[in-house]
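And then chain A:
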Amino acid sequence: MKEQVIIADKLSKRFGQFMATNQISFSVSAGEIFGFLGANGAGKTTAMRMLCGLSIPSEGSASVAGFDVYTQTEEIKKNIGYMSQRFSLYEDLTVLENIRFFGGIYGLSDLQIKEKSDALIQQLGLEKEAKKLVAALPLGWRQKLSFSVAILHDPKIVFLDEPTGGVDPLTRRQFWDMIYAAADRGVTIFVTTHYMDEAEYCDRISIMVDGKIDAMGTPAELKKQFDAQNMDEVFYQLARGAKRKE
Partner candidate 1 sequence: MFAVEAKELSKVYGKEKTIAVDAVSFSVKQGELFGLIGPDGAGKSSIFRMLTTLLLPDGGEASVAGLDIIKDYKEIRKRLGYMPGKFSLYADLTVEENLNFFATVFGTTIEENYHLIKDIYVQLEPFKNRRAGKLSGGMKQKLALCCALIHKPEVLFLDEPTTGVDPVSRKEFWEMLKRLKLQGISILVSTPYMDEAALCDKIALIQGGKILSIDTPSAIVEAFPSNLFALKGPSMYTLLQATNNCPMVEHAYAFGEYAHVILREKEQSPDALLAYLVEKDFTALEIKRIVPSIEDCFIRLLR
Partner candidate 2 sequence: MKQFLSFVRKEFYHVLRDRKTLFILFGMPVVQILIFGFALSNEVKNSKLLVFNQAQDEASAKLINELEVSNYFEIEKVVGSYSEIHQTFKQGDIRLALVIPANFGSDLAHQNKASLQLINDASDPNTATTLNNYVNIIVQDFLAQNYPSAKSPIAILPQTRMLYNPQLQGAPNFVPGVMAMILMLICVMMTAVSIVREKENGTMEVLLVSPFKPILVILSKAFPYLLLSLVNVTSILLLSVYLLDLPIQGNIFMLYAVSTLFIITCLSIGILISVLTNSQQVAMLISLMGMMLPALLFSGFMFPIENMPLPLQVISNIVPSKWYYIMVKGIMIKGLGISSLLKETGVLVFITTVVLIISIKKFKIRLA
(Lines give C-alpha, C1' and ligand atoms only; values in the text may rest on other atoms or scores of the structure.)
Protein backbone atom coordinates (compact mmCIF):
# COMPACT_ATOMS: atom_id res chain seq x y z
CA MET A 1 0.00 0.00 0.00
CA LYS A 2 1.14 3.47 -0.85
CA GLU A 3 2.07 6.05 1.73
CA GLN A 4 -0.95 7.97 3.05
CA VAL A 5 -0.12 11.68 2.85
CA ILE A 6 -3.44 13.04 4.06
CA ILE A 7 -5.30 11.25 6.81
CA ALA A 8 -8.41 12.82 8.30
CA ASP A 9 -10.28 11.09 11.11
CA LYS A 10 -13.64 12.50 12.25
CA LEU A 11 -12.34 15.96 11.50
CA SER A 12 -14.85 18.62 12.58
CA LYS A 13 -15.09 22.36 12.77
CA ARG A 14 -17.75 24.07 14.78
CA PHE A 15 -18.68 27.74 14.54
CA GLY A 16 -20.89 28.31 17.57
CA GLN A 17 -23.86 25.99 17.12
CA PHE A 18 -23.03 25.41 13.47
CA MET A 19 -21.06 22.34 12.38
CA ALA A 20 -19.37 23.61 9.23
CA THR A 21 -17.51 20.34 8.84
CA ASN A 22 -19.00 17.35 10.58
CA GLN A 23 -16.78 14.35 11.33
CA ILE A 24 -15.21 13.80 7.95
CA SER A 25 -12.83 10.88 7.54
CA PHE A 26 -10.77 10.04 4.48
CA SER A 27 -7.24 9.40 3.38
CA VAL A 28 -5.31 10.29 0.26
CA SER A 29 -2.25 8.37 -0.88
CA ALA A 30 0.88 9.82 -2.44
CA GLY A 31 0.58 10.73 -6.10
CA GLU A 32 -3.19 10.45 -6.04
CA ILE A 33 -5.52 13.01 -7.63
CA PHE A 34 -8.26 13.48 -5.08
CA GLY A 35 -11.36 15.47 -6.07
CA PHE A 36 -13.10 17.25 -3.24
CA LEU A 37 -16.60 18.10 -4.38
CA GLY A 38 -19.65 19.69 -2.81
CA ALA A 39 -22.27 22.36 -3.30
CA ASN A 40 -21.61 25.94 -2.18
CA GLY A 41 -21.71 26.04 1.58
CA ALA A 42 -21.27 22.29 2.04
CA GLY A 43 -18.12 22.87 4.09
CA LYS A 44 -15.39 22.32 1.50
CA THR A 45 -13.51 25.52 2.18
CA THR A 46 -13.55 24.99 5.94
CA ALA A 47 -12.19 21.46 5.54
CA MET A 48 -9.51 22.63 3.15
CA ARG A 49 -8.43 25.40 5.52
CA MET A 50 -8.00 22.91 8.34
CA LEU A 51 -5.87 20.65 6.15
CA CYS A 52 -3.70 23.58 5.05
CA GLY A 53 -3.01 24.50 8.67
CA LEU A 54 -4.93 27.77 8.44
CA SER A 55 -7.67 26.80 10.86
CA ILE A 56 -7.50 24.62 13.96
CA PRO A 57 -10.14 21.86 14.01
CA SER A 58 -12.70 21.68 16.80
CA GLU A 59 -12.65 17.90 17.02
CA GLY A 60 -11.12 14.87 15.37
CA SER A 61 -7.63 14.42 14.07
CA ALA A 62 -5.80 14.81 10.81
CA SER A 63 -2.30 14.69 9.50
CA VAL A 64 -0.97 16.21 6.30
CA ALA A 65 2.38 15.09 4.89
CA GLY A 66 2.91 13.35 8.21
CA PHE A 67 2.35 16.47 10.29
CA ASP A 68 -0.41 17.09 12.80
CA VAL A 69 -2.95 19.80 11.92
CA TYR A 70 -3.19 20.93 15.54
CA THR A 71 0.43 21.30 16.49
CA GLN A 72 2.59 21.30 13.38
CA THR A 73 0.88 23.80 11.13
CA GLU A 74 4.17 25.51 10.22
CA GLU A 75 5.67 22.23 8.96
CA ILE A 76 2.50 21.57 7.00
CA LYS A 77 2.75 24.91 5.27
CA LYS A 78 6.31 24.16 4.20
CA ASN A 79 5.27 20.88 2.62
CA ILE A 80 2.20 21.93 0.68
CA GLY A 81 1.46 24.14 -2.28
CA TYR A 82 -1.75 26.12 -2.61
CA MET A 83 -3.51 27.73 -5.50
CA SER A 84 -6.93 29.28 -5.67
CA GLN A 85 -8.89 30.89 -8.43
CA ARG A 86 -9.24 34.13 -6.49
CA PHE A 87 -5.66 34.80 -5.56
CA SER A 88 -2.76 33.27 -7.29
CA LEU A 89 -0.21 35.76 -8.53
CA TYR A 90 0.58 39.43 -8.15
CA GLU A 91 -0.74 41.08 -11.26
CA ASP A 92 1.49 44.11 -10.91
CA LEU A 93 4.67 42.03 -10.84
CA THR A 94 6.23 40.43 -13.89
CA VAL A 95 6.24 36.69 -14.47
CA LEU A 96 9.87 36.41 -13.32
CA GLU A 97 9.31 38.60 -10.27
CA ASN A 98 6.39 36.41 -9.19
CA ILE A 99 8.45 33.25 -9.54
CA ARG A 100 11.32 34.82 -7.61
CA PHE A 101 9.01 36.06 -4.88
CA PHE A 102 7.24 32.76 -4.30
CA GLY A 103 10.53 30.87 -4.54
CA GLY A 104 11.85 33.26 -1.93
CA ILE A 105 9.06 32.75 0.57
CA TYR A 106 9.49 29.02 0.36
CA GLY A 107 13.16 29.44 1.16
CA LEU A 108 14.69 28.36 -2.14
CA SER A 109 18.26 29.51 -2.77
CA ASP A 110 18.99 32.05 -5.49
CA LEU A 111 20.56 29.37 -7.62
CA GLN A 112 17.55 27.08 -7.23
CA ILE A 113 15.20 29.92 -8.11
CA LYS A 114 17.25 30.76 -11.19
CA GLU A 115 17.30 27.18 -12.40
CA LYS A 116 13.67 26.57 -11.67
CA SER A 117 12.41 29.77 -13.23
CA ASP A 118 14.38 29.12 -16.42
CA ALA A 119 12.98 25.62 -16.63
CA LEU A 120 9.47 26.76 -15.85
CA ILE A 121 9.46 29.55 -18.39
CA GLN A 122 10.77 27.25 -21.08
CA GLN A 123 8.23 24.58 -20.20
CA LEU A 124 5.32 27.01 -20.40
CA GLY A 125 6.67 28.70 -23.48
CA LEU A 126 6.69 32.08 -21.77
CA GLU A 127 10.12 33.23 -22.96
CA LYS A 128 8.74 36.38 -24.54
CA GLU A 129 6.45 37.15 -21.64
CA ALA A 130 8.93 36.56 -18.81
CA LYS A 131 9.43 40.26 -18.24
CA LYS A 132 5.82 41.26 -18.81
CA LEU A 133 3.38 42.02 -16.04
CA VAL A 134 1.17 39.10 -15.10
CA ALA A 135 -1.84 41.36 -15.66
CA ALA A 136 -1.04 41.36 -19.38
CA LEU A 137 -1.26 37.56 -19.66
CA PRO A 138 -4.48 35.85 -20.75
CA LEU A 139 -6.33 34.16 -17.90
CA GLY A 140 -5.53 30.65 -19.05
CA TRP A 141 -1.79 31.30 -19.03
CA ARG A 142 -2.03 32.94 -15.67
CA GLN A 143 -3.69 29.86 -14.19
CA LYS A 144 -1.06 27.58 -15.67
CA LEU A 145 1.68 29.81 -14.38
CA SER A 146 0.22 29.98 -10.90
CA PHE A 147 -0.06 26.22 -10.75
CA SER A 148 3.60 25.95 -11.69
CA VAL A 149 4.45 28.48 -9.01
CA ALA A 150 2.41 26.53 -6.44
CA ILE A 151 4.55 23.45 -7.05
CA LEU A 152 7.81 25.37 -7.45
CA HIS A 153 9.15 24.21 -4.09
CA ASP A 154 8.34 20.55 -4.83
CA PRO A 155 5.66 20.17 -2.21
CA LYS A 156 4.36 16.74 -1.32
CA ILE A 157 0.78 17.88 -1.70
CA VAL A 158 -0.81 20.68 -3.66
CA PHE A 159 -4.24 22.06 -2.83
CA LEU A 160 -6.14 23.50 -5.78
CA ASP A 161 -9.29 25.48 -5.04
CA GLU A 162 -11.38 25.69 -8.22
CA PRO A 163 -8.28 26.16 -10.34
CA THR A 164 -10.05 26.15 -13.70
CA GLY A 165 -13.03 28.44 -13.02
CA GLY A 166 -13.85 30.52 -16.07
CA VAL A 167 -11.03 29.10 -18.17
CA ASP A 168 -11.70 28.04 -21.77
CA PRO A 169 -12.13 24.31 -22.44
CA LEU A 170 -8.87 23.88 -24.30
CA THR A 171 -6.80 25.58 -21.61
CA ARG A 172 -8.64 23.58 -18.98
CA ARG A 173 -7.43 20.41 -20.60
CA GLN A 174 -3.89 21.72 -20.85
CA PHE A 175 -4.17 22.54 -17.18
CA TRP A 176 -5.21 19.00 -16.38
CA ASP A 177 -2.28 17.73 -18.43
CA MET A 178 -0.07 19.65 -16.03
CA ILE A 179 -1.89 18.16 -13.05
CA TYR A 180 -1.38 14.66 -14.44
CA ALA A 181 2.30 15.33 -15.07
CA ALA A 182 2.73 16.54 -11.49
CA ALA A 183 0.86 13.52 -10.10
CA ASP A 184 3.08 11.31 -12.24
CA ARG A 185 6.08 12.77 -10.44
CA GLY A 186 4.50 11.78 -7.13
CA VAL A 187 2.87 15.07 -6.12
CA THR A 188 -0.45 14.49 -4.43
CA ILE A 189 -3.26 16.63 -5.84
CA PHE A 190 -6.21 17.74 -3.73
CA VAL A 191 -8.61 19.62 -5.98
CA THR A 192 -12.07 21.22 -5.79
CA THR A 193 -14.06 21.99 -8.91
CA HIS A 194 -17.50 22.87 -10.18
CA TYR A 195 -16.96 21.15 -13.51
CA MET A 196 -18.37 17.67 -13.19
CA ASP A 197 -16.42 16.36 -16.17
CA GLU A 198 -13.27 17.28 -14.26
CA ALA A 199 -14.45 15.07 -11.42
CA GLU A 200 -13.98 12.19 -13.85
CA TYR A 201 -10.30 13.07 -14.24
CA CYS A 202 -9.68 12.41 -10.56
CA ASP A 203 -8.47 9.07 -9.28
CA ARG A 204 -10.90 9.28 -6.41
CA ILE A 205 -13.50 11.80 -5.32
CA SER A 206 -15.49 12.63 -2.25
CA ILE A 207 -18.75 14.56 -2.28
CA MET A 208 -19.65 16.70 0.71
CA VAL A 209 -23.25 17.47 1.60
CA ASP A 210 -24.20 19.53 4.65
CA GLY A 211 -20.77 19.25 6.26
CA LYS A 212 -20.47 15.47 5.86
CA ILE A 213 -18.88 13.30 3.22
CA ASP A 214 -21.85 11.51 1.67
CA ALA A 215 -20.04 9.57 -1.01
CA MET A 216 -16.47 8.61 -1.75
CA GLY A 217 -14.81 6.40 -4.31
CA THR A 218 -13.51 6.26 -7.85
CA PRO A 219 -15.75 7.94 -10.44
CA ALA A 220 -16.70 4.53 -11.83
CA GLU A 221 -17.63 3.20 -8.36
CA LEU A 222 -19.78 6.22 -7.63
CA LYS A 223 -21.61 6.03 -10.93
CA LYS A 224 -22.34 2.37 -10.25
CA GLN A 225 -23.42 3.04 -6.69
CA PHE A 226 -25.87 5.75 -7.75
CA ASP A 227 -26.85 4.06 -10.99
CA ALA A 228 -25.95 7.19 -12.89
CA GLN A 229 -24.73 7.89 -16.44
CA ASN A 230 -22.23 10.53 -15.39
CA MET A 231 -20.87 12.40 -12.38
CA ASP A 232 -23.31 15.21 -12.95
CA GLU A 233 -26.17 12.89 -12.08
CA VAL A 234 -24.38 11.52 -9.03
CA PHE A 235 -23.81 15.02 -7.76
CA TYR A 236 -27.36 16.04 -8.51
CA GLN A 237 -28.81 13.10 -6.63
CA LEU A 238 -26.70 13.83 -3.58
CA ALA A 239 -26.94 17.60 -3.48
CA ARG A 240 -30.67 17.71 -4.10
CA GLY A 241 -31.16 16.16 -0.68
CA ALA A 242 -29.10 18.89 0.98
CA LYS A 243 -30.88 20.75 3.72
CA ARG A 244 -28.31 23.39 4.29
CA LYS A 245 -28.82 26.38 2.02
CA GLU A 246 -26.31 28.33 4.06
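Here is the rule we use: a contact is a pair of C-beta atoms (placed from the backbone, for glycine too) under 8 Å apart; a residue touches a chain by one contact, two chains touch by 3 or more; residues count from 1.
How were these picked? Simply put, all candidates are chains of the complex that A comes from, given by their letters.
Quick caveat, the model's predicted, so the values are computed rather than measured.
Within this complex, the numbered candidate that touches chain A among 1 or 2 is 1. Contact residues on chain A toward candidate 1 in their complex (touch as defined above): 38-41, 136, 138-140, 162, 165-171, 173, 176-177, 180, 183-184, 194-197, 200-201, 219-220, 230-232, 235-236, 239-240, 242, 245-246.
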